[in-house]
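The complex appears here minus one protein chain, its other protein chains still in place.
Letters A and B mark the chains as written, and numbering starts fresh at 1 in each.
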Amino acid sequence: MGSRSELMYFAWRNTKVRVGVLILALFVILAIVGPLFARHDPNAYVGPPAHPPSREYWLGTTTFGQDVYSQFVHGLRATFIVGLLGGGIGTLLGVCIGLLAGYRGGMVDEILNMFTNIVLILPTLAVLIIIAAYLTVRGILVESLFIGCTAWPWAARAIRAQTFSLRAREFVDLARMSGRSSWKIMFYEIAPNMLSYLFMTFILQFGGAVLIAATLDFIGLGPTQGISLGLMMNNAVLWAALPLGMWWWLIPPGAAITAIVGALYVMNVGLDEVFNPKLREL
Amino acid sequence: MALRVENLRIYYRTLRGYVHAVEGATFSVGDGEIMGLAGESGCGKTTLGHSLIYLKPPMAYIEGRVFLDGRELPIWDMDRMNEFRFRHISIIPQYAMNALNPTRRIGPLIADLLATRGIDFRQILPELQRRLDLVQLSPEVLNRYPFELSGGMRQRVVMVISTLLNPSLLIADEITSALDVSTQRAVCEMIVEFRNRGFVRSTIFITHDMSILYQIADTILVMYAGQLAEKAPVEAIFRSPRHPYTRMLIASLPRVGARQRVERLKGIPGSPPPLLDPPPGCRFRDRCPLAFERCQEPPPFVEVEPGHFVACWREI
Partner (left out) sequence: MNLEERGEAVIRYLGRKLFVYLLTFFFAVTIDWLIPRLMPGNPVDIMVSRMALRADAAEVVRSYYIQAFQLDLPLWRQYLNFWIALFRGDLGVSIWLFPQPVISVIARAVPYDLLLLLPAILLSWVLGNQVGAMAARVRWLDNTVLPLAYILTATPYMWLALLLAWSLGQVAGLFPISGAYGYNIRPHLSWVFIRDLLWHWTLPFLSLFLVMFGGWAIGMRNMIIYELEADYSRYLSALGAPQRLIRRYAFRNAVLPQITGLALQLGAIVAGAVATEIAFAYPGTGYLILQAVLNQDYFLLQGCFLFIITGVLVANLIIDIVYILVDPRTRLGMVGE
């Protein structure tokens, strides 16, 4: 394995990584800077209803006269926050469980495996429906927590497989013989050797969290306050954007999500090519 | 001559440039000859063996000519080589234990393979059964899936498949490396038996285990860092090796009955040069006790005695 900086160099040279990072960066900048240019509060009724994009309202207005642009950029922020938090929690949980199962093996592995399978099979939407029916006030934190707590099995499986193959290596035996505790071995010996893998896992979790959050918001089970891209689409459908042909309200939110998640997936593929070069690529 | 190789140069294409895996190999293997191809890990013996039958990227053909039974083998042309593969030249790969499709029974697998070569499975079945019997496998094996057999059994199946069409040249790539000593013996005996019964005409037996070659090989070709060092009949290699590398190799072999206290294990200090940008001349130069200025120039592989080839300035 080459040095870190060498890997970075190769990573940047890969077209897929470059394209993915650029698109992602574009949206991140939009999410950070965009709201500064929003002249109105996203949910305030400020303009003429159902107006197409104009110089005053860059992305037009909703059925109630809300500024779509303002909603869009604030929604972007919310989307990124959920992606980071939800993806982060999912990755953390998945990594811990995957490391534990892979390193310990045996009965621990069996039990964790069964647990992982259960959470995997359970259609998370169904569970959230029940929870959301009773939680009257939901925030972004709760949503992220929920997403993280239900999306981790994918990460756990991948990390477990990696841990299995790393566990057999000599440096682990050495650490074990020198008396290091299991947790220290897992986090200081094994994990650093799959940093690239961890990073790619996080990217996938991030993308997944963004998608799940959008779906939840669209169904009406997202945060009860604020705005998000999924919620925009929910409102659009509920308030007749389709029959009224209000494409400026319907199209941008979903397009943004598709672009962000697509960029993440493509980046992931590119990183895989860089970190795990298959000779045939030459 | 069954096999004649002239000035073969095979490099590996990598992100950082060419790795000079095989550098100017010229040798021949006679009818009925079992030639051992020996050397340490990374010396290029597997590359050499594979290039003769399946030259796939990242292996790159640079130059050289290969003749089998007088016909030239277009080793650089993957499609045209199909005519020769399996029928005239065959291989028992290093990964023989995993070489069978896990979801297909062995009989149908062989039938599929033969069908693509225009051979009717039923016609060859009696011969197939005879050969399975020869390697001590029940014909029942044809109805089994690969995972129902042990690793050793799978390897024997592969050995039978690879030699089924009586190829002129068989390449056996490290087929004994993962086995215990008694199984090694059985496998080696099979190889010799295949030659004796005419299933296979010539064999190139790739291994790093010199003691096995002593048992079954007629001649031995020693490689070092991509270059040919010495080729000679097996007795000559062991009794009177002429290349400094071969000499040190033979000397480092432990003798049965030798105890550590009386006779210490001798190794060869140092390690092979990197092949990405190899030093000019003889690549054993840096570790050779006999090196001198002439060694900056690559020594030719010449016949110093009948059937005995060496690439060393000190010996010419």
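Definition applied: contacts are C-beta pairs under 8 Å (C-beta built on N, C-alpha and C of every residue); 3 or more make two chains touch, one makes a residue touch a chain.
What you see is a predicted model; the values in this text were computed from it and never measured.
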Among B:Arg117, B:Arg197 or B:Arg239, residue touching the chain not depicted: B:Arg117
Residue in contact with the excluded chain [from A:Leu92, A:Val127, A:Leu145 or A:Ala161]: A:Val127
Selected residue (touches chain absent from view) among B:Asn101, B:Ser211, B:Ser271 or B:Gln296: B:Asn101
Contacts of chain B with the absent chain, listed as residue ranges: 53-54, 56, 81-87, 90-91, 93, 95-96, 98-104, 112-113, 116-117, 145, 147-148, 158, 161-162
Hidden partner chain, residues of chain A it touches: 114, 117-118, 120-127, 129-136, 207, 211-212, 214-215, 218-221, 230, 233, 236-237, 242-243, 245, 247, 250-251, 253-255, 257-258, 261-262, 264-266, 269, 278, 280
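Here is the rule we use: only the chains that are shown with their structure count from here on.
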Whole-Å separation of chain centres (CA-atom averages), chain A against chain B: 51
